[in-house]
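Here the structure is laid out as structure tokens; the discussion comes afterwards.
With one protein chain held back, the other chains of the complex are shown just where they sit.
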Amino acid sequence: MDKMALFNGFLIIFFIVLFVLLIVMGQTLRTSLFLRRKLPLAFCFIMGVTMIFQFFIPPENSLYKEIEDLSTKWIQIISSFALVIGLISLVTMNFNKISRKYEDWQYSIVLLLGFFITIFYGLRDGFEGKEFDFIFNYMYVPMQSTMFSILAFFVASAAFRAFRARSREATLLLTAAVIVMLGRVELGSVIWSYIPVVSRYFDVSELAQWINTVFTTAGQRAILLGASLGYIAASFKILLGIERSYFGSEE
Amino acid sequence: MPLFMLGLNFKPVFETGGAVSVEGIGIWIAALLTLGIYSFLYKDNFVYKFSEYLFVGISAGYTLVLTFHKYLKPSLIEPLQEYSRDFYHIITSSSFPVVNPWMLDWQTQLIANKFGTQFQFIFWFTFKIFIFYLFPAILGLMMISRVIPSAAWLSRFPLATIVGYGSGIVIVTTLHASVLEQVKASFVSFAPLLHMKGIDWGIIAQSANDFILVFGLCCAIIYFYFSAEHKGVILGPASNFGIWVLMITFGASFGYTVMARISLLIGRFQFLLGDWMQLVK
Amino acid sequence: MKALFTIINNMDRRYIFLAMVIAVILPLIKPLALPVKITPNTQSSFDVIDSLAPGSKILLSFDYDPASSPELQPMAKAVMTHCFRKDVKMIAVALWPQGPMMAKKAFESLSSDPEFSGKKYGVDFVNLGVQPSYVAVVKGMGDSIAGVFPTDFFGNKTTDFEIMKGVKNYRDLAAIFSLTTGSAGIGTYVTIANAQYKTIVTGGCTAISSLEYYPYLQSKQLIGLVEGLKGASEYERLVKKPALATAGMDVQAVVHMMLIFFILLANVSQMIVGKQK
Partner (left out) sequence: MSSLKFNHKKTNYLLMSVLLGFSLMFTAGQARATGEITAQSSQTAEVTAASAEATQAVSVTAEAAAAAETLQVPDVPAELNTGYTGSEKHIKTLCAHIIKSRTLASKDLEESEARVLVMDSLAQLPIEKLTLAQIYVHAVELGEKRYDMSHSYFNPKRSNVLIAGILLLSFIGYFTYHARQGKDMFIRKIAGLSAIDEAVGRATEMGKPVLFVPGIYDMDDIQTIAGVSILGHVAKKTAEYETNLLVPCTRSLVMSTSQEVVREAYLKAGRVDSFKPENIRYLTDDQFGYVAGVDGIMMREKPAANFYLGVFFAESLILAETGHHVGAIQIAGTAMVHQIPFFVAACDYTLIGEELFAASAYLTREPMQLGTLKGQDVGKFLIIIVIVLGIVLETCGITFFSDWFITH
């Protein structure tokens, strides 16, 4: 047990030293255009091609699993580290807000309290801790599902505002929506039966089903196929370094 | 108590013995936070601000806890501990059992003199640790180097790695799962219509549906055509019809989703009216 | 007139929200029991229980967890209500780890109802808990139920209960009702209990997984299937005790109609206001 603590301490010091070394390296080498521009693109290319290669390896070959494991581990580790910058930004921003007494600074205290208490219990006890469980079950989950359920209200207000027959397209949109909504519930069929002529020839739930199987399939498939081409072309541009605006500055 | 006069019977915070009930307090907190978030629908107010900031704080904390326990620990810290311990045991030839299967394999090979010298063993060990754990960790540290502006360019390496990973996977998986599958699903057969004897309305209706589906699909694809103006004999009407198909699709899937959204709302109100106010059983 | 429609046309969205809240709360507190078409699957599932003689025993299997409880818990309560009324006795088991908790909640909620105050645990209902490895459990019960579940969920000896007198295995049961989500459940009972012991199997499942069981329905290995919240509301309607499922379906119907009404209202007001402009 003691040795483990020693090792963990060593690990932390090791990473700190590594970090300092990296910073020093970063500052001394920052003029190298090869390192700044070409090498990252090479990383991107190699990573992408490896993933494509992995896809074509038969799953029985142990290499398939190894590349999969390795790459997911890499991504997990990198994004775990990356989270730190986000959290640093969150915490410093709210600290600034409190110390400079910006508008609504009191709420930032709530935010930081919530943040640090959750981290404290979460890191101390893992997911099994009683306090963490309380925070999770009685604060996190209810707020999450409440925020999700707000959607129902917005569906109503968006329908009221947007589904107006201003143009031919909008009319199609609202007609399809109304028919499908009628077809989804029993009461809809009852109301539908009061509509003269049409109701004698079409059952509303069947009509809704028909719209779904014919038009929705066609429309969604078209979007999917188009988007797939977009995906492929964009990935192609990224892998070859044609699209690299996500790097930001060129210099 | 005016609430009792209204016939309301809220979840008690205290148990019958007088002890504080954790569940009772929890339900009260959850209910108040729920109402706090709903109050946003009326207008922005201090209760909502309180719930919002608390929610952001707790969920950011939860993200960190989750990342640490589910990703960082099992994929970096624990393996490093395990490997180093095993390495120490092997190098010192101690009697402690080696845990890691990979290291166990190497140990048996070392003992059987099949691995080569101890130097070679140390080399391969370092190599493996480097590839699996140190390299991604260095990339991660490079990401953190963003806090120092003059070394911020280092963060391009991890960024490029992640972007490359995503792009590589996306090319093959969309081809595999979207393009080929969706194209194949569009191969409808009109053979029943050709071989129909007499007039069978079922077959005619099926074929008509199939035709509308494929025609609508092609027109909607044409709507996405970029390198020509949507005018003329073919492109104009086709892309127009394509837009109609898309609009019907949007309307229908809007209408279709309403039910699922309301279910969520029902769930929340069942909690408020049932668990908290104990009005609904 | 025009002024009215102008107001409606630019109505504050908060009125819509208010209407929404009312449309959700009212049916929840007092179910409206709007018309429901009983589907043949629910009807035949109901008929299985309805045709049992008083005093006969069924196996009620709780094969779900809290995630599916919004759909399956009302269903469980409806079936239990039906059984209590017909004086059919229930042996509750579970193939999912959290199933026994669901069974416990359902029994507690029903036994607090004055209608069923005479129903006793161990006489009319028993909760045998859960055992791991569901295929082995379902197979084992063909030999001896008490052998697979030596104690109930609370640790009492199974054979001591009055309800277990004269019950050894599937042959002593009138039917099996499985409330299923996921892999363990109806499928397991059909392929083992029905195929080998010819016990009648019926059940209910979540709306998403219902298609899976249609082949069994066609081959008559599964008699009746209560599908999702809609099926549960139909079952509640059949036992004439509207509760959560009915309320849920009522809310759905009311809100859907309300939305359509709002859309129509918006279009009418738009037309009137737009024309006179």
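We call the chains A, B and C, going by the order they appear; numbering starts again at 1 in every chain.
The working rule: contacts are C-beta pairs under 8 Å (C-beta built on N, C-alpha and C of every residue); 3 or more make two chains touch, one makes a residue touch a chain.
All of these numbers come straight from a predicted model, not from anything done at the bench.
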**Q.** In the full complex, displayed partners of the excluded chain
**A.** A, B
(Q) If I consider the whole complex, including the chain that's not displayed, which of B:49, B:73, B:89 or B:128 touches that chain? (A) B:49
Q) Which one, A:143, A:187 or A:204, makes contact with the chain that was left out? A) A:143
Q | Hidden-chain contact residue, picked from the options B:34, B:107 or B:253 | A | B:253
Q: Could you list which residues of subunit B touch the chain missing from the display?
A: 37, 40, 44, 48-49, 51-53, 55-56, 58-60, 62-63, 143, 146, 152, 155, 159, 162-163, 165-167, 169-172, 175-177, 179-181, 183-184, 186-191, 194, 214, 217-218, 221-222, 224-230, 246, 249-251, 253-254, 257
Q | Residues of subunit A in contact with the chain not shown | A | 45, 49, 53, 55-63, 75, 79, 82-87, 89-90, 93, 96, 103-104, 143-144, 147-148, 150-151, 154-155, 157-159, 161-163, 173, 220, 223-227, 229-238, 240-250
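Keep this in mind: only the chains that are shown with their structure count from here on.
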Q: State the pair with the higher C-beta contact count; candidates are A-C and A-B.
A: A-B
Q: Please name the chain that ends up farthest from subunit C once chain centres are defined by their CA atoms averaged.
A: A
**Q.** Core chain by centroid distance, with centroids computed from Cα atoms only
**A.** B
Q.
Using mean CA coordinates as chain centres, what's the gap between subunit B and subunit C in Å?
A. 30
Q. Where the centres are mean C-alpha positions, what is the separation of subunit A from subunit C, in Å?
A. 34
Q | Centre-of-Cα separation between subunit B and subunit A, whole angstrom | A | 6
Q: Return the residues of subunit B touching two or more other chains; collapse runs of consecutive numbers into ranges.
A: 41, 258-259, 262, 265, 267
Q) Residue numbers in subunit A touching 2 or more other chains? A) 152-153, 155, 159, 163, 174, 177-178, 181, 184-185
Q. Touching subunit C in the complex: which residues of subunit A?
A. 152-153, 155-157, 159-161, 163-166, 174, 177-178, 181-182, 184-188, 190-191
**Q.** List of subunit C residues in touch with subunit B within their complex
**A.** 14, 17, 20, 24-25, 28-29, 70, 109, 229, 243-244, 247-248, 251-252, 255-256, 259
Q. What residues on subunit C touch subunit A, complex-wise?
A. 11, 13, 16-17, 19-20, 34-37, 249, 252-260, 262-263, 265-267, 270
